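The complex appears here without one of its protein chains, the remainder shown in place.
Moving on, here comes subunit A:
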Amino acid sequence: MKPLTLAVVSAGLTEPSSTRMLADRLAGAVTGALADDRQVEVTVVELRELAVDIANNLVTGFPGPRLGAALEAVTSADGLIAVTPIFTASYSGLFKSFFDVLDNKALAGKPVAIAATGGTARHSLALEHALRPMFAYLRAVVVPTAVFAAPEDWASQDADSLAARIDRAAGELAQLLTGHTAAAEESDVVVPFEEQLAAVRRGG
């Protein structure tokens, strides 16, 4: 069977960036969730490398060859993972500009997982108030779980930890990509009482 294609758009600005790290985690989780089922070809689009091309496209109305290839990769992919840092209560301007120059029919019906990073968890609902409506406008099918990673999430051990949210979002995307029900429905996971007790003592 032909491998599924997954495009990953990351709008992180530093190198390395936590946005890219989150994007890679999500892509890895999707590939893992489908491992028994389908091969997945992942194409990562780093918007930082395309920043000038995107600005040029805004000015001229057409993409240069490199940006054209990135837009084509996103348009032709079976699924998309879109990750942005949260700036000033919303997605970054670079992230928005990329989707501004993408054809507005390119994502229609396409399964999309959305995720974001930010300096504090207080920014997390920007995913619901900014990213989800934007992709709804583009008529993408956005999975229910949006993944936000605040700095503390990279060390969290909560039951609803970053890793768990990544797996849930990835499972939802994998399900849409294959049309199957997820292999393992999430059931209540029993955390042994000793572990809960230990966690309270650690103050975590």
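The rule is simple: a contact is a pair of C-beta atoms (placed from the backbone, for glycine too) under 8 Å apart; a residue touches a chain by one contact, two chains touch by 3 or more; residues count from 1.
In this section, contacts and distances are computed from a predicted model.
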Given the choices "Sugar ABC transporter permease", "Spore germination protein", "Response regulator" or "5,10-methylene tetrahydromethanopterin reductase", state the protein name listed in UniProt for the chain not shown.
-> "5,10-methylene tetrahydromethanopterin reductase"
Return the single residue from A:T5, A:T43 or A:N56 that touches the missing chain.
-> A:N56
Hey, which subunit A residues sit against the chain that's not shown?
-> 55-56, 59-62, 64-65
